[in-house]
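Note that this complex is displayed minus one protein chain, with the remaining chains in position.
Chain nomenclature is as follows: A, B and C, assigned in order of appearance, with residue numbering initiated at 1 for each chain independently.
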Amino acid sequence: MQFHGEVGPGGAFQAGVVLAVAIILNALIFGLANTMRAVPPVFARTLAAVGVLIYVGVGFWAMFQGGLFLEYQALFGEPPGGHDGQHAGIILVELGVLFAVAGAMTTIFYALAGRVAEIRDEDW
Amino acid sequence: MTAAALIAILIGMVLLLVRALMGPTLYDRILAVNAFGTKTVLVIGLLGYVMGRPDFLDIAMIYTLINFVTTIAILKFFRYRSFQVPLARRVDPAKGGE
Amino acid sequence: MGDLFANIGGFWELLRHPLGGAACLAGGILCIISAIGVLRFPDFYTRVHAASVTDTSGAALLLIGMALMAPNWLVLVKLLCIFIFLFLTSPAAAHALVNAAHVAGLQPRIGPVGAANPEDEA
Partner (left out) sequence: MRELFTADSGPLLINITLLAILFIVAIAIARLRSLFAIVMLSGVYSLVSAAWYIAVDAVDVGYTEAAVGAGMSTAVLLGAMLLTARTAKPEKPLSKIGPFLVCGATAVMLIYATVDLPGLGDPNSPANTGPGMTYVQINWFDTGVPNVVTSVLASYRGFDTMGETVVVFVAGLAVAMLLGFGERSLAETLRNKKRKDKEGDAS
């Protein structure tokens, strides 16, 4: 789905959600604690932050190359008519969206499913 | 022909919906929803053929998996009231499995 | 000999669309039958039996029909993927469902045909 993104329907958002659903299936079968050991919550929320950073980073990279913010044309400093910058920029940006969505969805699931129903004695 | 098959499945979906709404026990509802999901996969596949663009089968593929995840999630939640209990235990080769 | 093979190819091209349509129609009718079964059967376990008609014969016939009408190889591969997924997941889901109902203590309805439904009395 992710690499469909540039040439066909579908895209990064949906791919991110599917990734999160895969993690949820793991949590359903092997239990939440095992899944949290495999994909720690810290990793999930770091992934979300890294996704946003990739997106913004592509924008700033274009700025440092002398273009405007998020102007993919300027990524490799190619003349007008060349399309490599557009392709690379879109793929990178979609990768950022994928990471952000997958991380955020996993964080939400952990937050809801990981709640302890009542406070036990040992917690005090 | 495909349109007739599609309409047949849609009629089946309506009948299943009646069972999902009536369902005396909760399990009847889950059964109806699960069968409904299978039929939706088939409907999506056939819709592509009826509209002359059978390239949308990716969605049907994802549905097949998501329908399974949903059924398992509902059943597990209903049985354990929690997401935290594992359904299957990983066999530990060091202990020889227990 | 090559001429014969070319003829077979053309014949198959002519034949596969009606065959696929017929398979799809048969699958659709099986889907209706299974839905009627789910609606009419008396208790939960027999309803599971009726619903599995869709999962096996209905889905198989429909997917085979669609595969016969497939315009290119990519669609065929996707249909094969759906077939495999469906045949791996739907028995697992049905087993999980019946297992959960059994563990929860849902009893099958036993007795002569036409006896009063205990669910109605309760």
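In this section, contacts are C-beta pairs under 8 Å (C-beta built on N, C-alpha and C of every residue); 3 or more make two chains touch, one makes a residue touch a chain.
All figures in this text were calculated on a predicted structure; none of them were measured in a lab.
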Omitted chain - touching chains that are shown: A, B
Residues of chain A in contact with the chain not shown: 1, 5-11, 13-14, 17-18, 20-21, 24, 32-33, 36-37, 41, 45, 48-49, 51-52, 55-56, 59, 69-70, 72, 83, 86-87, 89-90, 93-94, 96-97, 100-101, 103-105, 107-117, 120, 122-123
Residues of chain B (touch criterion as defined above) contacting the omitted chain: 3-4, 6-7, 10, 13-14, 17, 20-21, 26, 29-30, 33, 36-37, 40, 43-44, 47-48, 50-51, 56, 58-59, 62-63, 66-67, 69-70, 73-74, 77-78, 81-84
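Everything below uses one rule, namely that only the chains that are shown with their structure count from here on.
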CA centroid of chain A to CA centroid of chain C, Å: 37
Whole-Å separation of chain centres (CA-atom averages), chain A against chain B: 27
Per-residue overlap in chain C, given as positions that touch at least 2 other chains: none
Chain B: positions in contact with at least two other chains: 58, 65, 72
Chain B residues within the chain C interface of the complex: 1-2, 4-9, 11-13, 15-16, 18-19, 24-25, 27-28, 30-32, 34-35, 38-39, 41-42, 45-46, 49, 54-55, 57-58, 60-61, 64-65, 67-68, 71-72, 75, 78-79
Chain C - residues contacting chain B, complex: 18, 21-22, 24-25, 27-29, 31-32, 34-36, 38-39, 44, 47-48, 51, 54-55, 58-59, 62-63, 65-66, 69-71, 74-75, 78-79, 81-82, 85-86, 89-90, 92-94, 96-97, 100-101, 103-104, 106, 119
Interface residues, chain A side, partner chain B - complex: 1, 4, 10, 18, 21, 24-25, 27-34, 113-114, 117
